[in-house]
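With one protein chain withheld, the remaining protein chains of the complex are depicted in position.
Moving on, here comes subunit A:
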Amino acid sequence: MGVERIRPFRPRIPAFLAYALHALLAENAFYRRLAAYVERRPVLYRWFTAGERVTKERLFGCRMCGQCALPTTGYACPMTCPKQLRNGPCGGVSPDGSCEVDRTQQCVWVTAWTRAKDAGRDADLDLLQRPVDNRQWTRSSWINYWQGRDEGLAVAYDDDDPHPALAGRR
């Protein structure tokens, strides 16, 4: 990755559609086997990843971090935040909701909040998102997800576990 100009991206499909698509692609035995099959074949993996990139770039401004947070952020990509914040907005959001780095764009977390809340999924934004594994850039997040590698990406806190452990993934 070079140092690119990262700017908040407004998703091109409504959240309800994204949630519906997710349900179609939800992890199951079939997808798990498909993912393992694709991953064993480098050429096929490249084509598969290219397809994922094109689709998600178009729809969500995907930058291919390989560890997709979209299902927990109202399908607004936090990696398009100039600070790549995975845990919510910074304190610099302008009163009109625009990004402190580019005032012509809406803060991606304002977008995420609005979309998740409208879908009744605002509790997703309370999840503690673990640091990304920078080795996964350019890898397919679908293949990672189907093989259960995303399970530790985020963790909920509650009265029983007020301070979840940070370790546990790696």
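Criterion: contacts are C-beta pairs under 8 Å (C-beta built on N, C-alpha and C of every residue); 3 or more make two chains touch, one makes a residue touch a chain; residues count from 1.
The rule we apply is simple: contacts and distances are computed from a predicted model.
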| item | value |
| --- | --- |
| Record-based protein name (UniProt) of the chain missing from this complex, from "Methylenetetrahydrofolate reductase", "Ger(X)C family spore germination protein", "Osmoprotectant transport system permease protein" or "Tripartite tricarboxylate transporter TctB family protein" | "Methylenetetrahydrofolate reductase" |
| Subunit A residues that touch the omitted chain in the full complex | 3, 82-97, 100-101, 107, 109-110, 113-114, 117, 125-126, 128-131, 134, 157, 162-167, 170 |
